[in-house]
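The structure's right below; bear with me while I get my questions together.
For this depiction, one protein chain was excluded, whereas all remaining protein chains were kept in their positions.
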Amino acid sequence: MTRRRLVAAVLAVAFVVLPLAVGDFGLSVLTFAGIFAVGAIGLDLAVGHAGQISLGHGFFMGVGAYAAVNLGAEAGLGLPVWLSGAAVAGGALGALVGLCALRLRGAYLAIVTVGVVFVGLYVWNNVPAISGGAAGAGGEAPAVLGPLDFNHLRVAGQSYAREQAWFWLVWALVAAAAWLAANLVRSRTGRAWQAVHDNELAASAVGVDVGRAKVSAFAVAGALGAVAGALYFGYVQYVGPDEWSLFLSVQFLAIVIVGGSGRLAGPVVGAVVLGGAPRLVEELSPHLPIGGLGLTVANLNRLLFGLLVVCFVAYAPRGLAGGWDDLQRRRRWGRRPLADAPMVRAAVADEPTIDDKEQL
Amino acid sequence: MTRLAQLLVAGVAVGSLYGLIALGFVVVYRASHVFNFAHGSFLLLGAYLTYGFHQQLGLPFFPALGLAAVAAAAAGVAVERLALRRMVGQPPFAVIMITIGVALVMDALMVWAWGAERLTVGDPWGLTTYRLGGAGGVRVAAIDIARLLAAGLVLAAYWLFCRYSSLGVAMRATAADQEAAVASGIDVHRVFAVCWALAAAIATVAGVLLAGGARGVDPSLSAVALAAFPALVLGGVNSPVGAIVGGLALGVVEVLAAGYGPGWLPGALGANVHTVVPYLVLLGVLLVRPSGMFGDRERARL
Partner (left out) sequence: MALTVALALLASACGRGDSAPDTPGFDKASSTIRVGILTPLSGPVQVIGEPLLNGFRTRFAGINARGGIGGKYQVEVVAEDNQYDVPTSVQLYQKVKEQVAVLALVGTPHVNAILPQLKTDGVVALPGSLDANWIREINLLPYGGPYQIQFLNGANWYLNQGGGRGRRICAMAIEGPYGDAGIAGLEAAAAAEGFTIEATERYRSTDTEFAPPVGRLADARCDAVFLTGLPATTGPIVGAGVKLEFTPLWLGQSPTWSTALSKSAELLPVLEQHFLLLTDGPEWGDETEPAMKQMIADIGLYRPEQKPDIYFQGGYLEAMAMEALLEKAAALDDLSRAGFLEAQRQLGRVSFGGLAGDWTYGPPEQRDPSRVTTVFRPNPSKPGGLEAVAKNMSAPSAQAYRFKS
C-alpha cells in the first residue's frame, strides 16, 4: 500500500468509527470543525492559491445559511436543493466581490471585503423577508439524501443519534469539497490562479486572463463559504443575524493560516485544531494555574488564539500542513535546504512599494 | 433648520473622531505599508491607560492623558519590534494577518487587566453643553468641540513634525521610496518604530475622546476603529489630510443618514441605514477612484 492509500484508509476508518466511539460533545465539536473546514477550503482557494485577500468570508457563510433557511426550512425543499442553492447564491455574490478585486489590491481590497461584512449585517438585520430580521430564523431544513434522513438517521433497523448522523453528513461533504478543490487546483483555472498568485503582471503577459482568474477564485470561495453556512443552519436549526461578523471572517483566515495555506490538508487541519483547541483548554483548565492569575479560561483561549495567529504568520507561514511536509522531506532527504516557496509569503505578490514613487 | 444644524454638529464631532482614527492608520501605512488592524486595540489601550493613570492612580486628567500617550507609544514600538519587524517585505496578506493577531492578543490582555465592565475615564468635558443663538439655538457639547480641536491640532502637529524635524523628513523619504531611503543612510527601522509610536499616541487621544462624555471605556471600544475604514478609503490610505477630510465627510454622511434615513426609506430599511451608508459611499468612491480622493494613484498593472 502506498503512503497515500494508507492515509486514505486511516481517514476512512476514522470517518466510520469516530461517531461510534466519541460522545455527542466530541462529535458536536468535530461537526462544527467540519463545517468550518468546508468554508476554509473555499477561502484557501482565493487566499492560498489565487493570492487574493478576503475578510468577507463570514458574509458568504451567512448567505448560505439564509439560503438554507428559505429553501430548506421555509420552502421545505430537499437537501440537494438548499445546498446547491446556497452554493449558487454564494458563488454569484462571490463573483460580484471578485469584480472589485479587478481594480483593487492589498489594503483597499481588504477594506472592501470588510465592507461586504457590514453590508451583510445590515441586510440580515433589516430585511426580515430574507433573514427573519434581528429575531433570527429557525426551523428544520430537510436533510434527506436518498434513503438516508440525517435528522433522524435509521439504517438497517438501527437508529442513530443526530450528532452521529450529522458528523457523517458534514465530513462526507468535507471530503467532497476537498476533492473538488484538488481537481480545481490541477485544472486550467487552478493554474491561472497560481500564475496570478505568483505574479499578476507576468501572468497577464503570458496570456492568463487575470480578471477571469480572480472572479472565479472569489466565486468558488463564496460558494463553499455558503455551503458551510447552509450546513451550519441545517445542523443548529437556528441562526441569528449577528453571527456573520467580521470575527467569523478572521476565524476563517486563522484556520487557513494555522493549517497551512495553499495546501489541500491545510484548511481541514486548521479547522480541527482551532475548533478543538478551545474545548481542550477548557477540559485541561482545572489543572492549569490560571485562576491565581485572574485569567478566565475563555480569555486564555482568546489570548492563545491571537498568539497562534501571530506565531504562525511570523515563524511558520507554511502552517501545520506545511510543517508536516517539511518534516517528511527532511526525514527522506536528510537536512537539505528547503525549497523557499511558502505559499503564504507570496499570497499577494504585489507589494505596492514600487507603485508609490510619485510621493514627494 | 435647527435639526439639520444640530445633526451637522454631531456629524462633525463623530467625523473628527473618525478622522483621528484614520490618521493613525495613515501614519503607519504611509511609511511602512502596513495596514494596521490592531489600531482599534491601541484606541482601547490609550483609553484604559488614561483611566488607569487618572482614576486608579489619581493623577490629574491631562498629565494622565500625556503619560498614557507615552506608554501607548512605547507599546506601539514594542509591537513593531516584536511582531512587525520580521514582516518587512512580506506580502500584505501576511502583514494584515499579523496585525489582526496582535489585536486579538492585546484585547485579551486588556480584558485581563481591566475586566469587561464599562469604566468612566473621568474626562473634564463630561456632559457640559453650550448653546449658540439663544433659545432654540444649536447646542454644542464641550467634548464635541474638543474632538474637532484635537483633530485639527493633531493633524497640524503631524504636519509640522514631518516638515521640520529630521525624523519627519526621514519618514517622508521612507514613505516615498524605501530602497532609496535605505541607500541614503536612513535607519528605516527607526522610522517604522517612530511611526508606530506616533500612531499609538494619536490613538490614545482618539480613544479618550471616544470614551469621554457619556460613553466610558470597555472592550467593545476597539471595534469603533472599523467604522473609520470608509473614511480612510475616501481620503486615501496614504494621505494625512485625506484622513481628516474623509473622516469629517463620512461622519456627517453617517449622522445625516441616521437623522433622515428612517423618515425617508420605507419600512425596516430606514432603521440603521447609517451603518451601511458609509460603505456604500466607499464602494462608489472606489469605482471612480480606486485610491481615494487624496491618495496617490497606484500604478495600473493590468
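A and B are the chain letters, set down in written order, and residue numbers restart from 1 in every chain.
Assume contacts are C-beta pairs under 8 Å (C-beta built on N, C-alpha and C of every residue); 3 or more make two chains touch, one makes a residue touch a chain.
None of the values given here were measured: they were computed from a predicted structure.
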Kindly state which of the options A:84, A:199 or A:299 is in contact with the chain not pictured. A:299
Where chain B meets the chain that is not shown, the residues are 3, 6-7, 9-10, 14, 111, 115-120, 122, 126-127, 129, 131, 139, 141, 144, 210, 213-216, 218-220, 223-224, 227, 254-255, 258-259, 262, 271-272, 274-275
Note that chain A touches the chain not displayed via residues 9, 12-13, 16-17, 19-20, 23-25, 27-29, 32, 125, 133-136, 138, 140, 152-156, 158-164, 236-238, 240, 242-243, 278-279, 282, 296-299, 301-302
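The criterion applied here is as follows: only the chains that are shown with their structure count from here on.
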Rounded to the nearest whole Å, what is the centre-to-centre distance of chain A and chain B, using the mean of the C-alpha atoms as each centre? 31
Write out the stretch or stretches of chain B touching chain A in their complex. 29, 33, 35, 83, 86-87, 89-94, 96-98, 100-109, 111-112, 172-173, 175-179, 226, 229-230, 232-233, 237-238, 268-269, 271-273, 275-276, 279-280, 282-283, 286-287, 290-291, 296-299, 301-302
How about chain A: which of its residues touch chain B in the complex? 47, 51, 53, 100, 102-108, 110-112, 114-115, 118-119, 121-122, 125-128, 133, 200-201, 204, 210-211, 246, 250, 253-254, 257, 293-295, 299-300, 302-303, 305-310, 313-315, 317, 344-360
